[in-house]
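Omission of a single protein chain aside, the complex is shown with its protein chains in their original locations.
Here the chain labels run A and B in written order, and each chain numbers its own residues starting at 1.
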Amino acid sequence: MNGHVTRRGFFVAAAAAVGAVLQDTTSAGRVYDPGRAGRALPPVTAADNDAAIQRIEKRIRCSCGCGLDVYTCRTTDFSCTYSPAMHKEVLRLAATGKTAQQITDEFVAQYGEQALMSPPRRGFNLAGYFVPSVVVLIAGIFLFLRLRRLTRDVQVSSPTAESAPPANASAAELERLRQELDRLPG
Amino acid sequence: MELLELIAGLVLATGATYFVLLPILRPSSNESASSTVDEGEDPDDDLSPQTVALRALKEIEFDRATGKLSDADYESLKAKYTSEALAAMRGETGNGKRETGHVTSDATTFPVSRFPCPEHGVRPESDAQFCSQCGRRLGAAPGYCVRCGSALADDARYCNRCGTRVAA
Partner (left out) sequence: MTLLGHLSLWLAFLVGLWGAITGFVGGAQGRADLQQSARHATFALFAALVVAVVSLEVAIFRHDFSLEYVAAYTSRNLPTFYLWSALYAGQKGSLLFWATVLSLFAALAQLLTSRRHRVYLPYVAAVTCLVATFFISVMLFAANPFQRLAFAPLDGSGMNPQLQNPGMVFHPPMLYLGYISITIPFAFAIGALLSKQLDTEWLTAIRKWTLVSWLFLSIGLLIGMWWAYVELGWGGYWAWDPVENAALLPWLVMTAFLHSVMIQEKRGMLKKWNLGLIIGAWLLSIFGTFLTRSGVIASVHSFTQSPVGYFFLAFLVLAAVASFTLYVIRLPLLATEARLESMVSREASFFFNNLLLIGLAFSVLWGTLFPILTEWVRGVKITYGPATFNFVNIPLGLVLLLLTGIGPLIAWRRASLPNLRRQFAVPVTSGVFMLLILLVAGMRDLGPLLAISIGAFVSATVIQEFTRGARARHRQYGEPIAYAVVQLLTRNRRRYGGYIVHVGIVLLFVAFAGMAFKTETQATLRPGDSVTLKSPYGHMYTFTHVSVSQYNQLNREITAALVDIRRDGKPIGRLRTEKRQHVDALGRPTFEPSTAVGIRSDVREDLYVVLGGLVNGTEEAVYRFTINPLVWWVWFGGFVLVIGGLIVLWPGGGSAPGARGRTQRAQAGYTVKLEAGR
């Protein structure tokens, strides 16, 4: 019951809202209720679209817990407050003339190694990068050797059986075999 | 409302308990009625040695037709799997014969050995019981696996070595 009432209430409100918006747009550039459109955003600047800045930001992890990099986080829902702040920090550091490497180093100094989306390729991290490939490679070599030994065994032991025709088969048996073969699908 | 739910819960519990305990309380309850269906079997599910060998024959034939297998390879593989299929086929008939008690009556009609060795093929000795190359028992004999010839335990239903089902 209650659901009905509220739903109807919504329709009324919706109609009112649409009407209000129509009025508003004709007069000024303001929308009916800015509050429901999420956080008010500053206009996009050229620096926001700067490829070099984006490259840096894609290497830095947003600290809001989303697990995304700063660039992706700040352009996904536009609701995170951490990533725009980190973006500003990147812009500030870039304005002081620092290189990409120096900027990421600053972030590492502040947040620790987890600030990088990809762990730096040194020390123990190398294990993260190369253990799987090396394991697969080694396993592959073992498998190859094993298979070679297997096939060699077979070839040494049974050349006669494979070259000899089944001389012992009677015609009736072969006929039955053929029938069974025909029955098999495929 | 609460009471209704309680009653419903009790009914459910009683019903479930009765249903679960039924086979124990009345062991004679008709098992076949509730037993599993005999679904339409997928031919792919047939993994008897004979079918596996026959399927292999089909496959090499098709592989040759599509140009994957050279004629020489085809011939040698065909020989191999034909003898395997024959062995399996005879194994089956052999078992049937044994059940009716006529095992030895038709064993001498073969020009060479009645059963080929799965590894070394046909034996030149016409009445070979064991492979003269590897000593494996050939063909079906009570207490030995029909596929690989290994000795079987008394109550074995499957071969310990190759997993072939022991015919009842």
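Going forward, a residue touches a chain if its C-beta (ideal position, glycine included) is under 8 Å from a C-beta of that chain, and two chains touch if they have at least 3 such contacts.
Since the model is a prediction, treat every value here as computed from it, not as a measurement.
J.: So that we can see where the missing chain sits, which residues of subunit A does it touch?
T.: So the residues of subunit A touching the unseen chain are 2-3, 6-7, 10-11, 13-14, 17-18, 20-21, 25, 28-44, 48-49, 61, 65-69, 72, 75-79, 112-119, 124-125, 127-133, 135-136, 139-140, 143, 147-148, 150-151, 154-155, 180, 182-186.
J.: Touching residues of subunit B against the unshown chain: what are they?
T.: 2, 5-6, 8-10, 12-13, 16, 19-24, 27, 29, 31, 34-48, 52, 55-56, 59-60, 62-63, 65-70, 72-73, 77, 148, 157-165, 167-168
One rule holds for everything that comes next: only the chains that are shown with their structure count from here on.
J.: Can you tell me which positions in subunit A touch subunit B when the two form their complex?
T.: 157-158, 160-170, 173, 176-177, 180-181, 184-186
J.: Write out the stretch or stretches of subunit B touching subunit A in their complex.
T.: Interface residues on the subunit B side: 43, 50-51, 54-55, 57-59, 62, 76-77, 79-80, 82-83, 85-86, 89-90, 109-114, 116-117, 119-122.
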